[in-house]
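A protein chain is absent from this complex, but the other protein chains hold their places.
Note that the chains take the letters A and B in the order they are written out, and that residue 1 is the start of every chain.
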Amino acid sequence: MSRWRTLRFDFSAMASPCSVQMDGQDERLMRRAAQAMIAEVQRIEQKFSRYRESSVVSRINRAAGQQWVEVDAETLGLLDFAQALWTQSDGLFDVTSGVLRRAWDFKKAVLPDQGQLQALLPLVGWQHLERKGRQVRLTRTGMELDFGGFGKEYAADRAAAVLHNHQISHALVNLGGDLHALGGRGLPESASAPWHIEVQHPRPDPAQPQAPLALLPLTRGGLATSGDYERFFIQDGQRYCHILDPRTGWPVSHWQSVSVLAANAVTAGALATIAMLKGPVATDWLAAQNVDYLMVQHDGHRVHHTQQLPP
Amino acid sequence: MVMASAAVAAVATESVLMKKTNTSHFLPASGVLLASLVLPGLAALVAATPLNASAENAPEKSTIAIKYGTYKDSQPGWDRVQVDAPQLYVQAPIAGVWALEGSWVGDSVSGASPRWHTQTTGASRMSDYRNAGDFRVTRFFPRAAVSASVAYSNEHDYTSSAIGLDARWSTEDNNRTWTVGYGSSSDRIDNTYSGGDVVNQRKRTHEFMAGVTQVLTPSDIAQFNLTRSFGEGYYNDPYKTLDTRPNSRNTWIALARWNHHVESFDASVHSSYRYYNDTFGVRSHTLGLEWVQPAGRWTFTPGLRYYSQSAASFYLDPIMDAQGNYDAQAVLMRAVSLNGQNQSTDQRLAAFGAVTLSMKVAYALTPATTIDLKVEAYKQRTSWHLGGSGSPGLDPFDAQFVQIGLTHRF
Partner (left out) sequence: MTKTLLNILAITSLAWLGGCSNLGQVNAWEKGNLAKPEMTFESDPLDQRFVQHIYGSKENSSGGYGVGGGGCGCN
């Protein structure tokens, strides 16, 4: 009577392996939805990647210290969101902190030149971004906007929105580890069961390198993880990771990883990153955010919290 | 950019010990979440999640259920009525915005009922078969639904047809749902073929209902319904001697229900109270309590129900003789002398209380198929009438009913 099936589409975007998995009965509809979804992810990448010259972000960066740039409603929305994150994190989550990467070379594993860092720090600061109606301006030459802190998560949520508009109600979007689930499993034999997400172990055991840190059930909403193992190097026994404190230019070191489950991926990702940046006080802060989380401290100790998880 | 893959394991491993916290008060949403809702399409995504408690969405799957129910009642020293009832239920969504629902039951009834009070002498014996079915079609809209239904019931001396129309709609945050409904039924009684003298009598009822369902907290949902019905026609019970009832019956019914989720047990408590009042003079209270406890594939639901009704205004108590025995002669004389006036010795119109203890056990063979067994013990005692003073001279009444069923979604 019903022809339930699972389809999975793998693709590459934002320099990451991506996939979407769907349970449904109408295969043609599912394929159309997947195509529209992939197109939307690519659209966002083209529009907001600082690696693309034609992107909105690149246009704003080229005009830094000079003229105003006119932007559209979607960009204004993301700027509003960046503003909210900057405020909520007491200035730790700052989309202008990308310039600091010029001082850090994770491939060469060399500590930055302190003078170079000092020269870059004045270019970091959301307060140096001006807005006037639909126009935006970075006030100092050399400043850079970087939406990399929530770009992939935003794309995951928009992807889910596109699927939702195609009447897909059982899907899991995975953009390089930033996930958005639209309803649980749909197949009759596993109806409403959550998708089970393997969270990468920050310090994998060499005997079992593939063993995950945890298996988190996700039925609806976003799951994102921020960790100190994505880009890093170790020197003299000290780990230096890519998550930099915008006030000092140096990496944070209190948490190995933070995973957050929230109503959408963009919230989950922002909360995870802010928790990494906040260090020891992150536990209390995250507890007040009304989300589920799993945190691994520098010594391997785990802190986890759950409340009403959707079925 | 963390590597994670979706492992579609049927059973989650215990790699994470999630500590459960007591969240009986809900916390305000994260500021970050609220900020994210200004991004295009994200608010609609969060709001449109099918987690609205009033369920104004067409079901995603079809359901088919079969059940077999048995019922047996008795009073001390005397088995009375026995019923065997196979039942079938089907529900199917159509094109995402419609749902069709239908059910059928075939009761086989046999046994004896008293003609007077709870007197076993001269009891009326019967063996009958009742065929009943209903069909409902629902059309779903965003946050609203409209239904039309028909029902039909047929036994050798009684047929009933009914139609119903109802509509429900929810507020934008899906926390409140309003319901209105209208129903009309038409019954026909005729027992001439079995030698009775009831010829083609009819009864018509109209009922109006309005209700509201309100989400109170993330763990609480409550409902209040008010029903008003008007009925006129033949209400006498032809199997009770000299039973004469008013030719109309109007009722008021108020129902309040509350489901509460208990986080520490991952269980739910269901409580309900119904107040009933009709122009026969009967006032009743029904209190229900259930604890729904899931445990892996099992679900255990113990239940308790208390019912109390006052006697109808035309109900007549038994008359006892000097030795304290039922004086059938006196009761008959009184009935004859009252001929033409409303009168009844039907114990169902007396003042009494009743308690039901129930236990339902369900087991999910697969996430799509569940079997269940429900066992209930019912006891009716005049001494259990709320306030104490129930109708005198009636034997206690007991019943047991069992249901066994299978439900499959596909």
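The working rule: a residue touches a chain if its C-beta (ideal position, glycine included) is under 8 Å from a C-beta of that chain, and two chains touch if they have at least 3 such contacts.
If you're wondering where the values come from, they're calculated on a predicted model, not measured in any experiment.
Set against the missing chain, the residues B:V282, B:L316 or B:V331 yield one that touches it, B:V282. Note that of B:S149, B:T244, B:T345 or B:S391, the residue touching the chain absent from this view is B:S149. The residue from B:T227, B:Q343 or B:T382 that touches the chain not shown here is B:T227. The omitted chain makes contact with just one of the residues B:W116, B:F140 or B:F401: B:F401. Although one chain is not shown, part of chain B still touches it, namely residues 24-26, 28-29, 33, 46-53, 55, 65, 67, 69, 71, 73, 81, 85, 87, 89, 101, 103, 105, 109, 113, 124, 126, 130, 132, 134, 136, 149-153, 155, 157-158, 160-166, 173-176, 181-183, 185, 187, 189, 203, 205, 207-209, 213-221, 223, 225, 227, 229, 237, 239, 251, 253-255, 257-259, 261, 263, 267-268, 273-274, 276, 278, 280, 282, 284-286, 292, 294, 299, 307, 309, 312, 348-349, 354, 360, 372, 374, 376, 378, 380, 386-387, 397, 399, 401, 403, 405, 407.
As a convention for this text, only the chains that are shown with their structure count from here on.
For the pair chain A and chain B, the distance between C-alpha centroids works out to 50 Å.
Touching chain A in their complex are the following residues of chain B: 1-10, 12-13, 15-21, 23, 26-33, 35-36, 38-42, 44-46, 48-51, 60-62, 96, 218-219, 263, 366-368, 409-410.
Residues 1-2, 15-16, 19, 21, 73-74, 77-78, 80-81, 84-85, 88, 152, 154, 157-158, 160-162, 164-165, 167, 169, 172, 174, 176-177, 179, 183, 185-186, 188-200, 212-217, 220, 223, 225-227, 230, 257, 262-264, 266-267, 270-271, 274, 288-292, 294, 304-310 of chain A touch chain B in their complex.
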